[in-house]
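Omission of a single protein chain aside, the complex is shown with its protein chains in their original locations.
Chain IDs A and B follow the sequence of writing; residue 1 opens each chain.
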Amino acid sequence: MFDKIVEESKIKSPWLFHLNMGSCNGCDIEFVALLTPRYDVERFGIKLTGSPRHADIVVVSGPLTSQVKDRVLKVISQVPEPKVIVSLGSCPMSGNVFKGSYSVEAPVDRFFHVDVSVAGCPPKPEAMIDGILKAVEILKEKRGIK
Amino acid sequence: MISILKGLFYALVFPGFLFCTTIGLLLLGIDRKLVARMQNRIGPPVIQPFYDFFKLAAKERIIPSTASRKIFIVAPIIGLLSIITISLFIPINQIKTIFNNYADLVVIIYLLSIPALSIVIGGASSGSPFAGVGISREVVLMLAYELPLIIIVLAVGWKIGVKAGTGVTFSLANIVNYQVKNGPSISILSLVPAAIAFLMIIPCEVGTTPFDIAEAETEICEGPFVEYGGLNLGLYKLMQGIKIFVMISLFIALFASGIIPASITGVPFINSLIAIAWHLIFVVILLFLVISLVRTITARIKIEQAFKFFWTYPTIFSLISLILVWAGL
Partner (left out) sequence: MGFPFIKYAIKNLFSKPSTERYPYIKKETPKEYRGKIKYYPDRCIACGLCIRVCSPAAITMIKGEKGEEGQKITMQFNLNSCTFCKMCADFCPRKSIELTNEYSMVATDKNELIVSGSFIKKNPPKKNINKTGGVQAV
């Protein structure tokens, strides 16, 4: 009984941290809608924390602007292992309509490893729930092999 | 030898380490589920804090380079040990515990300030400016609620000591014994304002809305807990859960014991189990009324408003009680 609780606690309590890397806020508004009574991700044990040192899953949105690049890399290195990075929307993977600008550094793959990407502009909240559940499975693999 | 074993049993199993941690985490889970139901949604399962604690124990422990190492690690342990020591003093529905001496209440008030101080010291040792803002707010809150607490304890001890005929008493055992014979203290009319003031202090001690100014907020990135992660953070969350249980048990011991008769059946062991079950049901009802309902319908207030609130309303209520007791009513 005690063993079962310890086993299940690896997948039943992922804590989230949201990081905006210069986005237009469309994906952020749809993400915050996940915590309202209609979609309610808290039934999976997910909680939004205020500090990156408490988090398991880091959710990023927006194309990386040059002004914020150093700070984002510092904050992502402050998240303790094991961690999973989820990117929302099509901006982090390719820059969408901002491609080729002088201050946008997408695709973000060159700086840190993105595990799950959810496509859409903005993605529907149900698609974000699918993305987060897939990230929880990847977290379970990282813990099991570790 | 037997007394040493008995002392170890009380300290480690009941009502010491195992019982307090289990009930504390369960109360945190029940509180989250009730708040979710009142907000018209499904909440997490009731055993969610157990999953949180074991997950936090399996994360990497990072200590920042601007922090002082030994204090950073020792601060949550001191807070947890002191709150478990307090739980050894409080009688659970007339089951006697190991420390029943002359001046229980004075020791309890001294020990009750240590968990809040451990948050302050832990935050100060992490070396982050967010933590500095959080700990200054926590110190102001401690100043705010200590004043009415002392006046309430004085009023209750005086009244019940005078009525029992021994002068002012600060022993919880005497207070509980008096209530078993003559009915709960809340039925004495001059102690009703003190009970209302104590109910106002409980959310501030525990650290929930509308008074969670210092601890958990996204305005200053979680205040004193900003650099904590892993098992150190898990010990702080455990301390918060046990504090809820201790504060509500203290209210019941001071004001409302003696409602349920202790000896229903003849066997003493089954009597103890029934007594513990009644006590827990009472604790859950008070948790709903004082912590969950207040948390759902209010928002967080500023630190100046909280300080002004605590030095006017609960202080005035407890002073009314003290004056009525002094006048002999």
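As a convention for this text, a residue touches a chain if its C-beta (ideal position, glycine included) is under 8 Å from a C-beta of that chain, and two chains touch if they have at least 3 such contacts.
From a predicted model like this one, the values you see are computed outputs, not experimental measurements.
Chemist: Considering the complete complex, identify which of B:Asn40, B:Ser113, B:Thr166 or B:Thr312 is in touch with the unshown chain.
Modeler: With B:Asn40, B:Ser113, B:Thr166 or B:Thr312 as choices, the missing chain is touched by B:Asn40.
Chemist: Consider the whole complex, including the chain that is not shown, and state which of B:Thr85, B:Ser136 or B:Thr296 touches that chain.
Modeler: With B:Thr85, B:Ser136 or B:Thr296 as choices, the missing chain is touched by B:Thr296.
Chemist: Which residues does chain B use to touch the chain missing from this display?
Modeler: 34, 37-42, 293, 296-298
Chemist: Mind pulling the chain A residues that touch the left-out chain?
Modeler: 37-40, 43, 90, 93-97, 99, 109, 115-121, 123-124, 126-127, 129-131, 133-134, 138
Methods note: only the chains that are shown with their structure count from here on.
Chemist: What is the distance, in whole Å, between the centres of chain A and chain B, each centre taken as the mean of its C-alpha atoms?
Modeler: 36
Chemist: Which chain B residues qualify as touching chain A in the complex?
Modeler: By the definition above, chain B touches chain A via 36, 39-45, 47-48, 50-55, 58-62, 216-218, 221-222, 225-230, 233.
Chemist: Once bound in the complex, which stretches of chain A touch chain B?
Modeler: 5-6, 8-10, 12-13, 37, 40, 42-43, 45, 48-51, 53-54, 56, 78, 80-81, 143
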